[in-house]
Each structure stands twice: as structure tokens, then as C-alpha cells.
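Have a look at the structure below before the remarks.
A single protein chain has been omitted; all remaining protein chains appear in their positions.
On to subunit A.
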Amino acid sequence: MASTFETVANIISETCDIPREQITPESHAIEDLGVDSLAFLDIAFAIDKAFGIKLPLEQWTQEVNEGKVPAEEYFVLKNLCARIDQLVAAKAA
């Protein structure tokens, strides 16, 4: 079974036409990979489907915009994957 990062990296690669080898756990989806807000909706849809969760994008966006949480917490891929794992675990609990 693919790891969370492998699944997310493949989704980003396919959705945004970014070579898979350019995507690392340290990549910032927006600053390093150039993912825009519309493309991120496509990514969120694919992640929601793949993991059976609902990424709380509205909450994250609000927290970042209000300066409560740095964007890196959600948009650096290793952090994004950790959040996904938490959501999957919460759903299973």
C-alpha cells in the first residue's frame, strides 16, 4: 500500500502536470510547486476521494489569513500528509 506521501505526490503530479521527481516531502505546494488556489481544489478533491476524508480547507485558509498558523503547517507536503493521517485516524476512531 502506498504511503500517504506517495499518494499525495502522485495526485499533485497528475493534477498539476508536475514531474513526480520534483515533488519531495519538503516541497511547499504553493511556493515551490506553484500550485494555485484552483488547482488546490482539484488536489483536495482527489485527496478527499483517495482517503475518504474532508480536508478542512476553509478552516486552514482562515487560520493562515488571520496569521494564527503559518502556511507551511498546511502546505509543506510532509505537514499536509501528517494532517491527512490525523484526519484518517480520527475518522477510523
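The criterion applied here is as follows: contacts are C-beta pairs under 8 Å (C-beta built on N, C-alpha and C of every residue); 3 or more make two chains touch, one makes a residue touch a chain; residues count from 1.
Operating definition for what follows: contacts and distances are computed from a predicted model.
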"3-hydroxyacyl-ACP dehydratase", "Fe-S oxidoreductase", "ABC transporter permease" or "Putative D,D-dipeptide transport ATP-binding protein DdpF" - which is the UniProt name of the missing chain: "3-hydroxyacyl-ACP dehydratase"
Of A:Ala44, A:Val69 or A:Val88, the one touching the omitted chain in the full complex: A:Ala44
Those residues of subunit A which, in the complete complex, touch the missing chain: 38, 41-42, 44-45, 48-49, 54-59, 61
